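Only one protein chain is missing; all other protein chains are in place.
A, B, C, D, E, F and G label the chains in the order they appear, each numbered from 1.
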Amino acid sequence: MNYKNYLRWNKLPHIWCPGCGHGIVLGAFLRAVAQRELNKDDVAVVSGIGCSSRAAGYVDFNTLHTAHGRAIPFATGIKLSRPDMKVIVLTGDGDATAIGGNHFIHAARRNLDLTVIVFNNNIYGMTSGQFSPMTPHINFATTAPHGNFDYPFDLVELAKGAGATYVARGAAAYPRQLEKAIGQGLDHEGFSVIEAMSQCPTYYGRKNKMGTAEQMLKWQKENATVSSNPGEKIPLGVFVQVERPEYTKLTGQFIDSVSGGK
Amino acid sequence: MNYKNYLRWNKLPHIWCPGCGHGIVLGAFLRAVAQRELNKDDVAVVSGIGCSSRAAGYVDFNTLHTAHGRAIPFATGIKLSRPDMKVIVLTGDGDATAIGGNHFIHAARRNLDLTVIVFNNNIYGMTSGQFSPMTPHINFATTAPHGNFDYPFDLVELAKGAGATYVARGAAAYPRQLEKAIGQGLDHEGFSVIEAMSQCPTYYGRKNKMGTAEQMLKWQKENATVSSNPGEKIPLGVFVQVERPEYTKLTGQFIDSVSGGK
Amino acid sequence: MAKQLVQGNEACVEAAIAAGVSFFAGYPITPSTEIAEKMAEKLPAKGKVFIQMEDEIASMAAIIGASLTGAKSMTATSGPGFSLMQENIGYAAMTEVPVVVVNVQRGGPSTGTPTLPSQGDMMQARWGTHGDHPVIALAPSSVQETYDLTFEAFNLSEKYMVPVVLLMDEIVGHMREGIELYKPEKIIDRRKPVQSPEEYLPYQTDDSLIPALAPFGQGYRYHVTGLIHDETGFPSNSPKVIEGLVERINKKIDKHADEIITYNSFDVDDADVVLLAYGSPVRSARQVQQAARQEGLKVGLVQMITVWPFPHKVLSQLYRQTEATFIVPELSLGQLADELSKSVPREKILRVNRNDGSLITPAQLDAVVREAVR
Amino acid sequence: MAKQLVQGNEACVEAAIAAGVSFFAGYPITPSTEIAEKMAEKLPAKGKVFIQMEDEIASMAAIIGASLTGAKSMTATSGPGFSLMQENIGYAAMTEVPVVVVNVQRGGPSTGTPTLPSQGDMMQARWGTHGDHPVIALAPSSVQETYDLTFEAFNLSEKYMVPVVLLMDEIVGHMREGIELYKPEKIIDRRKPVQSPEEYLPYQTDDSLIPALAPFGQGYRYHVTGLIHDETGFPSNSPKVIEGLVERINKKIDKHADEIITYNSFDVDDADVVLLAYGSPVRSARQVQQAARQEGLKVGLVQMITVWPFPHKVLSQLYRQTEATFIVPELSLGQLADELSKSVPREKILRVNRNDGSLITPAQLDAVVREAVR
Amino acid sequence: MSGRFQVEIDPAYCKACRLCIQVCPKKVLAQRADGKAIVENPDDCIGCQLCEWHCPDFAITIKGEKKNG
Amino acid sequence: MSGRFQVEIDPAYCKACRLCIQVCPKKVLAQRADGKAIVENPDDCIGCQLCEWHCPDFAITIKGEKKNG
Amino acid sequence: MSKHWEIIISGSGGQGVITAGIILAAAALKDGKNVIQTQSYGPEARGGASRCEVLISEENLAYPKVQQCNMLVALTQEALNKYSSLIAPGGMLITDKSIDTSALSNDIIVLKAPVYSTVANIGNLMVANILVLGVLNSVIDAVTGDSLAAAVSSRVPPSTIELNMKALTEGNRVGKELKREVEIA
Partner (left out) sequence: MSKHWEIIISGSGGQGVITAGIILAAAALKDGKNVIQTQSYGPEARGGASRCEVLISEENLAYPKVQQCNMLVALTQEALNKYSSLIAPGGMLITDKSIDTSALSNDIIVLKAPVYSTVANIGNLMVANILVLGVLNSVIDAVTGDSLAAAVSSRVPPSTIELNMKALTEGNRVGKELKREVEIA
């Protein structure tokens, strides 16, 4: 199926600003889904609150737009009740790592089979540009008008430390690589995280004098790399890919053993 | 000063069960404090809710027994308002890593100068023995009557992944090493985590047929080691010790630069 | 059927299982913990899911997620956890996802007295989350009623597509009585969509004002959001849609209030004094009321089963009919009496409050009744 | 003093700074975000601390921690965040730590309508956390009042050692008016202990029922807990202590209610019709009331400044005196009108509710007033 | 149409962000007066789909012998 | 007292957990009838403080030439 | 004897007084009585005095807690000191021989049984709770012996049934003797 058939066209154009990277990430996600020919009815897409989390409304699956930071536990309920469904979480850097950080690390610990795509624009877009736990040190934001002195998470390290079994990073500027990283995440059985670098020209870009969407995309292209030898650049690729018993499988086995196969 | 002078003797005997490891951990902590001759008035001890968190009531500092999981953000308010005070968090494995997990990783990210001692008895003691995010796989608990199939956090990995700059592990069975690990944490400028293995004979021990407190302590002695070559055993020691600008310092510098030294 | 000796918390679990609960997510907290523990023991054996979440926020989120797949789902907590669940209780109310939330009340505020009973969360059960929202709350006063009402909670929740709170308290939760673990007669399941997936509008309702949400994963793909949404489920900022949705989800309950509200009344018709109670104070109230009647005193009792929606109509009618003095025993500073004062003049309400962690004794209540009938 | 054009949220920040706020912890949420943003801009320049926390639970916790060191501290949020703060608001109430919590109300329930005004959190401000607890809530209807009342919120909080909620709404928060950024006359700071550290009992109180909590780190070492505690601050399970504490922390506010409660009344003495409002509906109410009086209609207005404690005494007195019909315009399904029904008979209350994200217009209200005076 | 590939841009969805124009290696695309993208040199298209993949608004479709669906 | 170290156990705090008895390398300690710890062989004490550090109840104090305060 | 029993069984944290109360309640239920069992939770349950209440009646029971305690079992001195004041005039106390009851008022029937010496003979201090149940029931006949035995065997861990049944039998014996003594006296 053409990936565009997974869109809810009657909801487009979407609310995202011109040049917002979220649409690029969403496209990469849908192409990965299309390649796997996932049946729309068998997929649930769960999001929190944020510009990125609006993505759930645009895709033609069973979609759930929840509360800020809580996409993962909502998704947990779905996945455990319907282990046969593919459950995907579309979330933002703020949604996943600020208010939602606890759920993120616990789902990673459990190795619950969710594919979590973190639309990382290094800012809270929806609320107009406050810094997030992934805003780089000394960048600017509306709540960091003099520069942000918080240090950000390294999402790859955080996910790994919590027990995620698949962790990758992609970027809007490398849509094909992003699509692959997401695809591998979809294939992986267990908690899979894909950090997707996305540009927010409206707030992050403006606050940090990064210019237009074009210029921001160019910046990404120049400062992130798929090379295995990234040097100073932001590395893209798959950083964790390990096998560990998956949570719904464990639950199922456990139920079977206790209930005697029921 | 003798470490016992830091106790509120009129509140003893404490509520902990006979043989509970929490008293041993508390003693190690107080000896580390005594060695550093900390002034009682300059120390704030903050805890959440749990058997371990009751520790705050027994020590003669400015003490704050907060809500379950929230010791760290309460402590954050104290530390940022009084950067000159030594702020210490006494918490349990449940308090710190279950409900309190988000605050834990964010304080680590910020590298806020708190010393966090996690009394790890691998169980929720206060509520009578449910499994915690640090209960080993397939151990038993009241909410895991058929065996716990959750995988636990590795607290060292979690803290590290989140950005903690000092991470150590000690055990009640090695009180001297524990005292040192805590002491180094107190000396370290930045977010310091000391996981202190503690025995809960009443619930964890009973549920897992580990026998008496004596037997549990023996188990610890045999299954945890200070050796740098731990093999299959649980390693004790300091695992992370790095320098990164500390948060209250950063805040102070930042305030100075913005306010022109005020 | 032979009676069995069952603890209140356990009765809640047994009833939930009988009602068909297939998903429980929770986080331990005294005095509700036995509910999670029994669920952990019993659900897997039935092929159902128990999960201990990282906190109460996640527990509440998970049961909503599970319910959207069609599962009857439930959580159990106490004061501090109930406070944490509020945001997502509002989400369930807004998105009309049926869930059962058990609050075994303990002394508050804050950590309070974790092991002692209280009824201090009555108002919170109604108003704990932001915005105008609907909720149903039921309160048992015995182990048997805990069994009955847990069951009823699932039924009401599925029928009206609304979160239902079972307001227990430490006494009811921890006491053991002989009860019948009967197989319930009527299990209500949520409505099924009548349209085909193509024509389906998840939030379109008939006169009942109750939507038919299709379980996720069965061919009805739609969107669920906590934003104001129209019949399609998608967000809208149209004033008409906003007003319409807020009113409908609330009216859905108001409109059926007479059907929803249940209570037991004893000897009220000619009463000079009416005792009004719910939950464990009913026990003392019933003892005192019966004793008083035996002495020929005109004392009646209304036991509220449904706490929310509040039986204002019933009570104001009763007041107009009898002009009785209302005596309100409760384990709080007067939440029930205050609410009653909307229907019965303040000066006709006598308050018997107890906040020391003990029950109101029959003797304590009896003294007030005697004072009032004089 | 020359007036300046200031946004409501900004006025809140300016007043907080004038009141001496030295710690702000928050998490962005529409429509309160400008408060955090302005704090981030202005506090560091004053040598004070702004921190953006990981969520609202942490924000609330941090301001309590800071307040315990003596800092005047504050957070600001909106519906969903306010729900998350409830557990720790109860903690502040229980431990009697002064803090100011601003809730710039938006449409609910749940995510609702983030950018539109509402008054749907009125009842939550009173009952959002578990257990019987005290709280004070103030509601401005203009930018100038936002300035005045933010200031007042700090004063009341420090005076009564209680969390104070400033109930704004999106309209008041986002509108700009010309206001005076005056230097406040009277800054109230919390009591200081009169005893020496040796004799100090943190929760011992005099007739005022208000404790004197020493700032941490100044030689008074004591224990603070959300458990029921005695005068020493340490936990106790004694029934007397339990009852005593729960009653005292609540009575502390009730006892001083007359002092705390403020309101403006306009032309009520001879009124046939009284408009009762708080927050932005006051604007329409005042316009309509003035116009009506000019026409000679006996219409009065009571503007509540203090929402909690609720001015039942004032209003029931006014009702008894005038037997007026009360018209209650509000941006909710009737939370204010319902509360009023405890003091004024239901049939004497006319409700004007609007829940579509718009304000109640003078025209809409005028029609109801005319109907009522006929 | 002479090229092996057809570039279709739906102006109803285009938000004039210029990303497609920037990424096209063959300068196939250009901006019209209102800023929206148009196909200027259709014959030069090599079907690389970069424009499509970079369009945040799903406004572009490349038809012809595609590499990737 | 003849030993270089004095072992003091306060029975008001002792909860009879036996940990001190177990860890004492010199078998200085024993259990009395109610389970609480007592000093049985005071002279054998080498002042290692293991008992004190392992006592969860702060019931033990070793006096004499201490290694660590 | 009375058909309405308000019983408190008390002891220290780990002694199983709550289990004893539950067993008694279960037996009474089996006999068709009305029954309510409650207990005190809280820090006291972890060490310190612990207490379990059982109401047994032919009549309907409304108020779930003891109002007029006509039977207190106290397994420790601490429990006795804490709860003896709850015994209603004319009520009974059952306790161990070793416990000092001299401070009790005269209108209480004090029965001192050799609880600990008997369980020591059986060889396991942990069954004092069941033994005292036997004592209690032989004295007051609140439930039938069959129901009590059935309740014990269904509510203790399977591996300990034999031991507990022995304790119950011994308790019954001790109780009968005690009753005889009281009746003779």
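Side notes on the structure shown:
Convention: a residue touches a chain if its C-beta (ideal position, glycine included) is under 8 Å from a C-beta of that chain, and two chains touch if they have at least 3 such contacts.
Keep in mind that what you see is a predicted model, and the values were worked out from it rather than measured.
Contact with the chain not shown here comes from a single listed residue; of A:Met1, A:Ile15, A:Ile138 or A:Val240, that residue is A:Ile15.
Of the candidate positions D:Pro31, D:Pro44, D:Pro98 or D:Pro163, contact with the unshown chain belongs to D:Pro31. In the full complex, the hidden chain is touched by subunit D at residues 3-5, 30-31, 114-116, 170-171, 174-178, 280, 283-284, 286-287, 290, 359, 361-363.
Just so we're on the same page, only the chains that are shown with their structure count from here on.
Fewest steps needed to get from subunit A to subunit E, stepping only to touching chains, is 1.
With centres computed as the average of Cα coordinates, no chain lies farther from subunit E than G.
The chain pair B-D and the chain pair A-D differ in C-beta contact count, and the higher one is B-D. Taking the mean of the C-alpha atoms as each chain's centre, subunit A and subunit G sit 61 Å apart. Rounded to a whole number, the gap between the C-alpha centres of subunit A and subunit C is 38 angstrom.
Look at where the CA atoms of subunit B average out and do the same for subunit C: the two points lie 39 Å apart. The multi-chain contact residues of subunit F, meaning those touching 2 or more other chains, are 15. In subunit G, the residues that reach two or more other chains under the touch definition are 42-43, 47.
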